[in-house]
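Supplied in structure tokens, the structure appears directly below.
Every protein chain but one is kept in place in this view of the complex.
Showing chain A:
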Amino acid sequence: MPRRQDFYSDSPGGFEINLDHRKLKTPQAKLFTVPSEALAIAVATEWDSQKDTIKFYTMHLTTLCNTALDNPTQRNKTQLIRAAVKFLETDTVCYRVEEPAALAELQKNEWDPVVSWAEKRYNVTIGSSTSILGPNIPASTKETFVSHLASYNMWALQGIEFVITQLKSLILSMSLIDRHITVEKAVLLSRLEEEYQIRRWGNVEWAHDYDLCELRARTAAGTLFVHLCSESSTVKHKLLQD
């Protein structure tokens, strides 16, 4: 297969991606336009990295853009925010075990700080619980997060919701998006129990590392996507459907 020259071009509607002199389209056949030049460059780089075959499962930024453009689940901003905040009820870092003691201790040491950070940063009460019903999150806490998330545009929200479903935690996602922790740390905290089991029973490269790399890639893509869609100076607002 001949080497593709993938470029991006600027247009009034946003930045487009050109593949072999044809304009990239979304799965629903819309013109692929992104609001940020840096995002367009990163997407073009994903296409440029493909060698003999197009491995769509490695093209996380392209996928996120397609989701933002096509909105296949047809959710509006309110629905997206509601889905995101709902995760708080089953947030990974709020669900604690009582046994084994070593794991309970690890959860306390690793997760308590990030829960405290969120409580301080957002001036809310969250807490944690060992009950299967999870923590009792006050309505005011949920409202605070709802209004915070409302400050993001639609594209960024798609990214935030994506990161939350990957990490299974609203708190870890906000910690990451607020740049309090790195992607590697967020993924580690999300997978704390797995990491504990791996340390006890051993690592299985083809399963554990495979999952770890995939989670890191998706989380990194989601985070980068959110930040690139939120930078007011470089973003074309018309596209973002505030």
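What we mean here is this: a residue touches a chain if its C-beta (ideal position, glycine included) is under 8 Å from a C-beta of that chain, and two chains touch if they have at least 3 such contacts; residues count from 1.
One rule holds for everything that comes next: contacts and distances are computed from a predicted model.
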{"item": "Name under which UniProt lists the unshown chain, selected from \"Presenilin\", \"Protein FMC1 homolog\", \"Coiled-coil domain-containing protein 22\" or \"Origin recognition complex subunit 4\"", "value": "\"Protein FMC1 homolog\""}
{"item": "Which residue of A:Glu89, A:Glu110 or A:Glu214 touches the chain not shown here", "value": "A:Glu214"}
{"item": "Touch list for chain A against the chain that is not drawn", "value": "3, 7-8, 37-38, 41-42, 44-45, 48-49, 55, 58, 60-61, 179-185, 205-206, 209-210, 213-214, 216-217, 220-221, 223-224, 227-228"}
